[in-house]
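Have a look at this one before I ask anything.
A protein chain is absent from this complex, but the other protein chains hold their places.
The chains carry the letters A and B, assigned in the order they are written, with residues numbered from 1 in each.
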Amino acid sequence: MAILDVRDLKSGYGKVDVLFGISFTLEAGESLGIVGPNGAGKSTLLKTIAGEITTKSGEVNLQGASITGNKPEDIVRLGLSLVPEGRQIFSGLTVTENLMLGLTGRRDKSSAKAAVEQVKSLFPVLNTHADYQAGMLSGGQQQQLAIARALVADPKVLLLDEPSLGLAPTVIADVFSKLREITASGTSVVIVEQRAHLVTAFANKTLILRAGKIQASLTPESAKDEEGLRRAYFGANS
Amino acid sequence: MNQKLLGLTRFKSEELLGPLATVILLSIGVGAISASLQLAVQFALCNMVMVLALQIFVGNSGVLSFGHGAFAMAGAWISGMSTASERVKGNALALQDLWEPLVGFKLNLYVSIIAGALVGALIAAITGAFLMRLNGLAAGIATFALLGFSYNFFFNNITFGPGSQALPAVPKFSGIYEPLALALLVIVIVYFFNISPTARSLRSSREDLLAAPALGVSIQRVRWIAFTISGALAGISGAMYVHVAGTWQVQDYYLVFTFITLAMLVIGGSASLWGAVVGTLVVTAVGQILLLWEQGKSVLGIQFDLPNGARSLIIAGSLVGILLWRFAGLTGGREFKIPKLTSSKSSRG
Partner (left out) sequence: MQPFLDAISLGGTYALAALGLGLVFGVMRLVNFAHAELITISAYVIVVTNDLPLIVSFGIAALTAALLAILTELTIYRRLRGTGPAIMLIASFGLSVGLQKSFELIFGALPRSAAVAPWMTGSSEIAGLNITVSSIVTVGLTVAILLAMGFLVEQTNLGLQLRAAATDFKTSRLLGVRSNRLIGSAFAISGILAAFVGFILVVENPQVDPMFGLNITILALVGIVIGGISSLRGAALGGFIVGFILSILNTFLGNARVYAYSYLFLAVVIILLVRPGGLLSKGNEMERV
């Protein structure tokens, strides 16, 4: 059974429709990339799945159970976490306090301490900067904090909205290698990125989203076909 | 039609004539029914001018003001003080400590109303210079300080006014035509301000606080302009009030006045001139009916026994109710529009 099953999802903002029927599945331990031009609806898709935006129609199922229309705070507890665009860490709170907040959505509170230790070993900067105000961390460090914060809730599915935004190439490589470790440990990951190449080599499967619809589905091999990629990305006429 | 541009961008005669005609017809019509209703109409016209004053500032900028009562207080004060009979000013008990020059201070009635507008504008200009530096919410709360200051000053000061007592013997308007003329004038002023570039710039800041400066709009400046004009109109409202009531009393321009005029604006719809007019008319009408019921009288054959004080409760409840149901107000922020009798399925804009 797929761990995440999205069927014919439609959503938008008020009267403006953005997604026109998205369907895909994600298996346990799998990594999925979602790329596409600006305004394609990539962020909207993640926010809809995570409950931040209301679904207009369609279904989202997590481990077979429907989470369509659930509130974000409930979806987290069911095992799906979103690392939002721009990281959105609480800059006025310390690194530790940010992590503590992440525990709010954790189902099994008894293993909370172990979970915190685990993310600290995955992201050592959280240990060294534990009492720093989160706003004083660099962009890359904040991204690591944001991911760690989502991880301590013990998600089975982790959604990331443009994790590479504003980061230098070496930092991005570092973040992605950490993400590889995360998928290796069994967490399924969905990554939205504007820069397709970052994700196509990383993910088991990459979807190309344009104008609210899925145009193509790629594997790391088929992604090497530049011409086909461009066609899917920008449309057959470009 | 662009949903968001809830403002006028060019002159549409029906948008101005509609409110004018409505106000004229209702004022004359209702005022002719009885003497007490005529008085109610006069007070309603004063309130309407205040609601219009609020509309050009609050409606365009999105910044709330609880301080306009201060401008009304000041405008009323100068208009009342300069037209009250000299004999009374020199002899009344409440005015025994009055500053000498004020006793002989005399202005023609209409000049005194203009003076009221100027005083309102002056105070608004000065206070607005720093109030408009604050962000919207803080400015709104700070205007409360302005109202409080004004009240505290006038309430306790017996050198420049009667303090907590009433200033008697202020000449009254002879009927509804004077306040009506003033109200119509203010409607015209408000209409043309609302379609002006200044108001348009101001509305752009209401929609998106961060984008407006990028368009070259100095938010503080346009807010200040609107606030000052708004202060002038509020001053007129106070000056009108004092000549309807025949007396100046500081409590008349304080919390109840502030509440009722804001309620009128919100219930009618703060984004448009028509909203201000509709709000005033509806709340006045409802208030009158409730008042009659409170007094045990029947309205058009219907009678309710309302306990005293229930009237304000109902109006307050209506205010909250409107916000829950339709927070853009009864008019939805739209201007007056003659409903098209020919088209059957008009697009619900």
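Please note the rule applied: contacts are C-beta pairs under 8 Å (C-beta built on N, C-alpha and C of every residue); 3 or more make two chains touch, one makes a residue touch a chain.
Quick caveat, the model's predicted, so the values are computed rather than measured.
The shown chains contacted by the absent chain are A, B, with contact judged over the whole complex. The residue from A:42, A:129, A:149 or A:178 that touches the chain not shown here is A:149.
Annotation: of A:104, A:121, A:138 or A:217, A:104 touches the absent chain (contact as defined above). Check A:3, A:19, A:35 or A:76 against the missing chain and you find that the one touching it is A:76. Here one chain is not drawn; of B:23, B:244, B:262 or B:330, the residue touching it is B:262. Contact between chain A and the absent chain runs through residues 50, 52, 71-73, 76-77, 81-82, 84, 88, 90-93, 97, 100-102, 104-106, 149-150, 153. Although one chain is not displayed, its contacts with chain B can still be listed: residues 62-64, 127, 130, 133-138, 140-142, 144-146, 148-149, 152-153, 155-156, 209-210, 259, 262-263, 266, 307, 309-310, 312-313, 316-317, 319-320, 323-324, 327.
As a working rule, only the chains that are shown with their structure count from here on.
Separation between the centroids of chain A and chain B, computed from CA atoms only, is 52 Å.
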